[in-house]
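For this depiction, one protein chain was excluded, whereas all remaining protein chains were kept in their positions.
Entry: subunit A
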Amino acid sequence: MATSIEPNDSIDSVASPPTTWDVSWDRAFRGMTHVFSWMTILLVLYILYEIGGKAVPAIQEFGLSFITGTTWDANKGEFGVLPEIWGTLYSSLLALAIASFFGVSIAIFLTQDFLPTYLEVVFKNIVELLAAIPSVVYGLWGIYVVIPAIRPAANWVHEHFEWIPFFKTSLSGPGILPASLVLAIMILPTVSAISRDAISSVPHKLKEAAFGLGATRWEAIFGVIIPASATGIFGSLVLGFGRALGETMALAMLVGNSNQLTVSLFSPANTLAALLANNFPEAGKQEEQVLMYAALLLMAITLGVNIFGAAIMRRASAHMKGATK
């Protein structure tokens, strides 16, 4: 009797085995997701190929002298990006120094029960909203608010401490200091959010043990919490640094686009990203290839820093998993 029921008999049951259409659509869809994930890898390779490939003529022509050269003259066909590399590293390191002090302080302040929870959430959201403001708006704000605000102080410092190389020139308008200040604000959310995660993942027991031994709040923070989360905090700094290196608009608007090697905080300079932003739209054929070379250098620097940062973060989270067990 039971053998007479057909598999597709809809009177006794609504269940049916997958039809050929279901099976083939299933295979096709799974294949499609597979293809798109491979396309992510191919996209990264394609980006490397496009930028690298377009840079080849310039690499062959200028080679390593491009990295050590200091002049940029499209008419004479002389190109060197040492000032830009220096400006990129200098402004990013300066921004990182400012952002790490603020970011780590904020991370500590918002995780160590100084404030009621709702205030912690409010401050956390305010700092994260800083990341939502487009960088071109920060540039505009920097031109009309930051530069006028710091110019008197900067020029006072220049007049009285001219013998210190950092203050050798006066601040006339755009320069490294305003650019770095704005850059610091832009990477602050990255630094504070990642170090907050690192600090809040330190097991509570460690802090309680320190309090039990009679440590004050800050002795516990400096002696136990920061050492335990040091890898994570360091990782946040490296990732923040990577972000600062690639940041373009704020620097293109504030750093002054002047091709010079300088340690003075108040003098204009240039960065690789700003160089690209300012010269690319009007570049001729040869300059375009040279700019592709500069883009390749920028990509190499930022990718290196970001991979390094990601590796640290992976080690930090592995380290923390060990601590909680």
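Please note the rule applied: a contact is a pair of C-beta atoms (placed from the backbone, for glycine too) under 8 Å apart; a residue touches a chain by one contact, two chains touch by 3 or more; residues count from 1.
By our rule, contacts and distances are computed from a predicted model.
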Listed names "CRISPR-associated protein Cas4", "Phosphate transport system permease protein PstA", "Amidohydrolase" or "Sugar ABC transporter substrate-binding protein", with the criterion being the UniProt name of the chain not displayed = "Phosphate transport system permease protein PstA"
Touch with the missing chain holds, among A:I59, A:I150, A:L206 or A:M299, for A:M299
Kindly state which of the options A:G77, A:P134 or A:P227 is in contact with the chain not pictured.
-> A:P134
Since one chain isn't shown, list which residues of subunit A touch it in the complete complex.
-> 15, 17-18, 22-23, 25-26, 29-30, 32-34, 36-41, 43-44, 46-47, 50-51, 53-54, 101-102, 105-106, 108-110, 114, 123, 125-127, 129-130, 132-141, 143-145, 185, 188, 192, 216-219, 239, 242-243, 245-249, 252-253, 273, 276-277, 280-281, 291-292, 295, 298-299, 302-303, 306-307, 309-310
